[in-house]
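The complex appears here without one of its protein chains, the remainder shown in place.
All chains are identified by letter, namely A and B, in their written order; residue positions are counted from 1 within each chain.
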Amino acid sequence: MADVRGSGNAIPSKAVMGGGDAGFVTTRLEELLGWARKYSLFQYPFVTACCGMEFMAVAGPRYDVARFGAEAPRFSPRQSDLLWVVGTVSQRQAPALRRVYEQMGDPKYVLAFGTCASCGGFYDNYATVPGIDKIIPVDVYVPGCPPRPEAVLDGLMLLMEKVGRGNRGEGLVAPPREVPAMAKIRKKGTAVYFGQERMREEKALTEGAAPSVAELLEQSLAERPVETITLLSKDGETSKKSHDDHH
Amino acid sequence: METNYEELDEDGQLELPAEPMRLNMGPSHPAMHGTIRMVLDLDGETIVDVDIQPGYLHRGFEKSCERGSWNQVYPYVDRLNYVSPMLNNVGFSLAVEKLAGLKVPERCTWYRMILGELARISDHLTCNSASLMELGAFTPFLWCIKTRDYVWDVLEQETGARLTHSFGRIGGMAKPPTDLFKEHTLAVLPQVEEAMAETEQLVLRNRIFLDRMQGIGKLRPERALALGVTGPILRSTGVDYDVRKANPYMFYKDVDFDVPVGHDGDNYDRFMVRFEEVRQSIRIIRQCVEKMPDSGTVNIDDVRYVFPEKQDVYDTIEATIAHFKIVMEGVKVPPGEVYSFTEGGNGELGFFIVSDGTGTPYRVRVRPPSFLNLQACREMLVGDMIPDIVPTFGSINMIGGECDR
Partner (left out) sequence: MSKKVIERLKAQLGGKILATSDFRGDDEAVVAPKDWLEAARFVRDDADCAMDHFIDLTAVDYPERAQDGEGPRFDVLVFARSSTKNHRVRLKTRVAEGAALDSIFTVWAGASWAEREVFDMFGITFANHPDLRRILMYPEFQGFPLRKDYPIEKTQPLVPYREIEGIDKLPPFGPDMGQPWSRVDWNERLHGGDVQVSPAIGTQQGQRPSLSKGPEYLPDETPEAE
């Protein structure tokens, strides 16, 4: 398994898909794996405190984390690849948390659920670890005390984007569709602007490389008249994954 | 050790010898709610002794309270029993008001009662459904969580937060009720009744549920009293101690409700007592909604404790000074020490507060019902088997924030 934890872009290793007389499809292995991983995150819920109540709500019928393929809890760290740290981690709890993290197999991802897990929140005292990133690396921080389930799902989608991309760079906020008239008046320096710049850079870097599995899949889907599935455009300006659960 | 392989137990089964074994459970274990560690001494599968170790969620509640002003305690109080934060808010408000000798307006008291009972419904729904989930019954969990979200919608409409409201204030509430408060509250109650009825239909004739709940985790009433157990667990043993009846606070003596008690003090009784309490809470809420006046203030008229009207702060120097003093120095509570207790989600939620007359609490001690209930868990578990830990621990409703503070 290649190291996916380094920064930078996906390693352009090639794999042969399909074959036979009809030709062959090449893609990057990392992208294939990332695409597969991001819709089947097996979670280890390290639930300690108040945020657990919202964690229940996220798993409940109204918000339904199953839409994102991340609903299956595994209470063995060895079977899971996403560690939800839900709630305050005290100094006494810290060795347990680090041990659970160390027992997880690579690649592993950590989501800090709530302010306490992110930075300790207002428990800046003798008993509390000021954020789990003092103990283990964190991929996505979800602020809120506790965060609303919508915020949690947003954090999960950010994490899925990172998993799919295959590197641990900054999480990317999905930019909205660009309206040319708006682009002229939009100021540089906003989050949306950065998001689009980033997309263009990534696009430029992967220019000329073989199309990813996701793109191939979408091409084949595009030929089918299925209206309910939101398709990804190949256009660089608008390319972004939809949040629908068409996996 | 010399073993006699010929020994038969009372069922005529051959008793196989077992080495005594020490097993660690938790803190990161799905049945331990993430914060409790149990060191079990086992004889085969039977629990000989258990050392329960709380403290994995100790986050310095009492020390943190000694740092801020009196009103800054509310966010910490919210996170004690985080399944029913509003009951903690009300309990702390009553404690400070007892020390300061304040009497809140009638409308505020009814408002606190309704919000508190809604929080109790949310607490008991969560506890019962989570313990069912731990027994493998996932469907009632989904139903109850869905219904709890409806209850939270009402609380969110009133307070602006789904879970941690920080809505209580010394001498009143942060905001008066919204216009549609009564309608929203009455609309959610049938949903709760329906979810409970469906859950009971699903589990109460289920052999697995009954076998794992009935006769498991028994506690005797006299031991429960000596161990300081309160709340649904004490009532399940047959002792009818409910603070709302025994020492009525607010207007609980003016509403009509019953105190459900169990008989055996086992898991089944605790489960049934909790659901019956939800029904009584619904009764209380219906009466409160009828009696609560539709207009009037919810705060006392005393600028030493409550912010003046915002418009007055802009217009008059007196109100500006009062506002400044509350923000910068905090509410000055007269010196003294009192113990005030209310019926929380898990039992008698007491606040022992000491004031030295400044704007900072000298000491805020919370009597944590979960902590003392958990202590009694050893008596419930010893003699039972390993699989019995899951329903027994679930029915105690140990809430880490309150137990470890």
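By definition in this document, a residue touches a chain if its C-beta (ideal position, glycine included) is under 8 Å from a C-beta of that chain, and two chains touch if they have at least 3 such contacts.
For clarity, every value in this text was computed on a predicted model and none was experimentally measured.
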Answer key for B:Arg67, B:Lys146, B:Lys182 or B:Arg304 versus the chain not shown reads B:Arg67
Which is it among B:Gly91, B:Pro232, B:Gly359 or B:Gly394 that touches the chain not included here?
B:Gly359
Among B:Met21, B:Ile208 or B:Ala226, choose the residue that contacts the chain missing from this document, as touch is defined above.
B:Ala226
Of A:Gly131, A:Pro146 or A:Gly166, the residue touching the omitted chain is A:Gly131
On chain B, what residues meet the omitted chain?
53-55, 58, 60, 62-64, 66-69, 72, 98-99, 101, 222-223, 225-229, 239, 241, 246-247, 328-330, 336-339, 348, 350, 352, 354, 358-360, 362-363, 365, 367, 371-372, 375-376, 404-405
Touching the hidden chain in the full complex, which residues of chain A are there? Just list them.
91-92, 94-95, 98, 119-120, 124-131, 133-137
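Everything that follows uses one rule, which is that only the chains that are shown with their structure count from here on.
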Where the CA atoms of chain A average out and where those of chain B average out, how many Å apart are those spots?
36
So in the complex, which bits of chain B are touching chain A?
27-30, 33-35, 55-60, 63-64, 75-76, 79, 82-83, 126, 130, 142, 145-146, 148-149, 152, 162-164, 400-401, 404
Touching residues of chain A toward chain B in the complex: what are they?
46-50, 52-54, 56-57, 59-62, 73, 75, 87-88, 90, 92-93, 96-97, 100, 122-123, 125-128, 145-146, 148
